[in-house]
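Note that this complex is displayed minus one protein chain, with the remaining chains in position.
Moving on, here comes chain A:
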Amino acid sequence: MAVDVREAARAESTPPARPRREITTAFVVSRIAVLAVTAAILLYAVPPLAAAGSWAALTLLCAAAAAVAFLYLTRRFVPAKYLVPGTIFLLAFQVFPVVYTATTAFTNFGDGHRGTKAEAVTAIETGSVRQAPGSPEYALTPALRGDELVFLLVDPKTKQVSLGDPAGLTPLAGAELGLTGKVVSAPGLTVLKGPEAAARAQDISAFAVPTPGGLIKANGLSRAVEGRAALAYDASCDCVRGPDGTWTADEEQGYFVNARGEHLAQGWQVNVGLANFARALTDPTISGYFLGVLGWNVVFALASVLGTFALGMGVALALHHPRMRGTRFYRIALILPYAMPAFAMLLVWRDLFNRDFGLVNQLLGTHVDWLGEPGTARLGVILVNLWLGFPYMFLVTTGALQAIPRELTEAAAIDGATPWRAFRRVTLPLLLVALTPLLISSFAFNFNNFNAIALTTEGGPFPAASPQVGATDLLITYTFRLAFGAGGAQFGFAAAISVFIFAIVALISAVAFRRTRRQEEVYA
């Protein structure tokens, strides 16, 4: 697969045999280091995986370790030796999450559909537990058996002490009862005192002791009651039965649905095929938003790139003159915005635009609600992005200008070209050859510039009619709100929109790169 450069060269021209490299100390040391690191990672990572029983992950890890050890112990596959370290991280933390996201786009994963069907059934059954009529209210004493939490339960009438654990209820002999009816000590167990029990309140409230007819659960820290599930799953009809009727499993929606079409709150994750994509495209409210957001998104990214490039290039050109004085001072002043922490300055800009005490209104003597009106808010975020981005463009154009020989523009001047023509015909094309790749990656960056929007306007202002989408929302902030917003998480749908965003950005960039390649060979 991967071929050593020198081997490839030899195959072509058969030069004299390569001298055999001697085994140096560096060679031995680096091999030992590779083996040691691999062994250390395996030693660290294997026990927890084995304990958790993740055999698939374990196999993958060992296979990867074996492959890495093999790769660095042979002398072949030289390019792979250089590519593998970064690729491992790329696969684990970039490619895998992205693929995982893409598969999520075909599911209904989100609030109400987080787990498997079995988890949903358990949640429905335990969620419907009510105190069984006539059942005793036990006095509860939480205790520890080793590290494991157990319940000591005292029947109020018979004073019989039982031990409850996840396996069920067993009678316990030899326990000593206190005045309050709670257990003071028990053989082989550590009784939890008030504060200790309070510290484990969460564990205690999640603990359940199964009984033949239901579950015993804590009610506060010192009482426990036996309850029965009002809803029970019946595998024979794949349905949930309860006093109010029967809910049948609907594998299409991932819900238990009754005859009236109502569903239980807890569902499970199912494959919904292309439904999420179809919804993004066809649902009139959403596709209307989608196109609107997409349009503004393109405008925002274009305005950001062109604006920063024009301003950055402008000052770079202005300073690029042999008789210009004070360039050192100007350069430092112009670069300062780039050195300031962007996240903090975005928040500062938000306050500069504040209607009541913002500096912009103070300086202009106006009383405009800058970020409160769609038009001014859009202007505002573009301005903020211009401020943040132009120093970078200034830096790169300054460098690129220095690479253009002055003789070219001088020759143009001698030929009688006006400065503007010389710039249009000579300087700008040469600059663009150098800077187009950077302009494209700048476009891709700004297309998904989450921080610029989220930290200034948070997507707003929002129209009263549709609080879902704001005037300055980019696709990415919109997606983020869908995924984590107040309206309930819709991870599957958000993932579908992520896939759309990716497709759009990839398409635009691919087209742009094709155009660049006509100017020069990028793959040189």
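The rule is simple: contacts are C-beta pairs under 8 Å (C-beta built on N, C-alpha and C of every residue); 3 or more make two chains touch, one makes a residue touch a chain; residues count from 1.
One rule holds for everything that comes next: contacts and distances are computed from a predicted model.
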* Asked: For the chain that is missing from this picture, which UniProt protein name fits: "Bacterial extracellular solute-binding protein", "NADH-quinone oxidoreductase subunit K", "ABC transporter permease subunit" or "Carbamoyltransferase HypF"?
  -> "ABC transporter permease subunit"
* Structure fact -> Of the candidates A:A249, A:L352 or A:L371, the residue in contact with the absent chain is A:L352
* To do: Looking beyond the chains shown, say which of A:V257, A:V272 or A:A400 touches the absent one.
  => A:A400
* **Positions on chain A where the hidden chain makes contact** => 1-3, 5-6, 8, 19, 21, 26-27, 30, 44-45, 48-49, 52, 78-79, 82-83, 85-87, 89-90, 92-98, 100-101, 104, 311, 314-315, 318-319, 321, 323-324, 326, 330, 333-345, 347-349, 351-352, 354, 356-357, 359, 362-363, 387, 390-391, 395-396, 398-400, 402-403, 433-435, 437-438, 441, 444, 448, 450-451, 454-455, 476, 479-480, 483, 491, 494-495, 498, 501-502, 505-506, 509-510, 513, 516, 520, 522-524
